[in-house]
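Excluded from the complex is one protein chain; the other protein chains are retained at their positions.
Going in written order, the chains are labelled A and B, and every chain counts its residues from 1.
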Amino acid sequence: MRFFLTCLAADLRASLTEPGDILAQLGFFIMITALFVLAAGPESDRLALIGLAGLWMAALASMVPAFERLYEAEARSGWLDQLLVSPQPVWVFVLAKAAGYYISHAVPLLLASPLMMIWLTLPLALLPVVLASLGLGLAGLILLGALGAALTLGARRGAILAAILVLPLSVPLLIFGVLAGQAALSQAPVAPHLQLLAAAVLFLLVLMPLATGFALRTAAENG
Amino acid sequence: MDTYAQKQLHWQGLSLRRGGRLLFDRLDGQLAAGEMVHLTGPNGAGKTSFLRIVAGLAVADAGQVRLDDQRWPDRETGVPLCWLGHATGLLPTLSGRQNLQLAARITALQNRAAPDWPTQKDDLFAITSFIDQPVRQLSQGQLRRLALSRLLLSEPRAIWLLDEPDTALDAASRTALDQLLTRHCARGGRLIITRHAPPADFAPNRVLTLRGAG
Partner (left out) sequence: MFDYLANPTRFMRLADYTVWPLRLIAAAGLLIGSWLGLASSPADYQQGDAVRLMYVHVPSAWLALSSYLMLGLASLFFIVWRHPLADIAARAIAPAGAGFAFLTLVTGALWGAPIWGTWWVWDGRLTSMLVLFFFFIGYLALANGFDRPERGARPAAILAMVGVLNLPIVKFSVDWWNTLHQPASILRSGGMAIDSAMLWPLFTMFAGLQAFFLLMVIQRMRLLLGQARLARLADQQEAS
């Protein structure tokens, strides 16, 4: 637990020294949403129907390309080797990186979502459901990204490759998340979708750190 | 606690092939307590790969490394290992002090790096002057000295694996390093080291040569 907090603190400290990255990602998210509205046309009845899909796609598009560099600092500086040689379990480090990434990159997106919802003519009454579904979905996505980043350490075209690996695996998150929002829109029960989403995220929470630890060891083996 | 001190780290039948070339084949050897081994060989002979295998970071194509009969690496037994590769192992966004504190935490030597470390007498590599600057602002030599200071956190009888630790070091630090190495082995520690230009008075117990692929 202490090791988790240590790594989390180090990661957050590192993110704070590069606030530009976070702002750029947030800007990307906002721009994609705006362009989506431009592409779809602002007629509010039609926009509301597909607005949720647009919001989720904007979130995915802004998160996925940056995964490749998740471990860049640790790998390039050789710190990863130090971790692998130490008695500390690697999965705790992975969990700390995912948590750190969530706090520094997902939370700003969630904070911007009310404005995005207004742009997409989604009723603000949906905000709790959107925050819950997007919040959970992004958590799952980051866990997948942690694995994707580890698998593609040292690969050519790492960013695209990580995206190709993560996106198919994130289909359940997207489906359950968007359906939750759409259920809220049409006054249908939201709970089943959120429960399935939570279950999926829980599954990833257990599997991804372990698989990622393994992948990081593999990456170090082959250098 | 010190049960590992009497154990022998040995390897048998180690073979490694990289990029189609056979780097080394059926290598046998051991590293006992108190031994200082100099690993030599031409460039590209696989010295770094060999060290990584002994450290447990890489796996050979054939053969194995063992600590007495136990498989290696075995993180449960907590046999202390200090690895110093070409890379410094220092996170660029943290300061030197934060990095060393993190290093101490990682090796679970939680009582080791007191907040006001290093004091004058532990500062073998003269890092106090820049220890609080962010690491990415430091020069190669300063980075190397910080990395070497990690050795001062090590358990007294640990296994040290050092890959070209002299790189970018000034004369004073080189002397300090040699003193440290001698002291370490005298206290029962052991180490394998690769270095391009060892000082005249470098006196390892053994020399292990990798001939490389023809």
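The rule is short, and it goes like this: a contact is a pair of C-beta atoms (placed from the backbone, for glycine too) under 8 Å apart; a residue touches a chain by one contact, two chains touch by 3 or more.
Quick caveat, the model's predicted, so the values are computed rather than measured.
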Of A:M1, A:L38 or A:V171, the residue touching the omitted chain is A:V171
Hidden partner interface residues of subunit A, rising order
147, 150-152, 154-157, 161, 164-165, 167-169, 171-172, 175-176, 179, 196, 200, 203, 207, 211, 214-215, 218-219, 221-222
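Please note the rule applied: only the chains that are shown with their structure count from here on.
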Nearest whole angstrom, what separates the Cα centre of subunit A from the Cα centre of subunit B?
37
Touching residues (chain side subunit A, partner subunit B) in the complex:
2-3, 6, 10, 13-14, 17-18, 73-74, 76-79, 81-88, 220-223
What residues on subunit B touch subunit A, complex-wise?
52, 55-59, 73, 75-76, 78, 81, 83, 85-94, 98, 102-103, 105-108, 110, 134
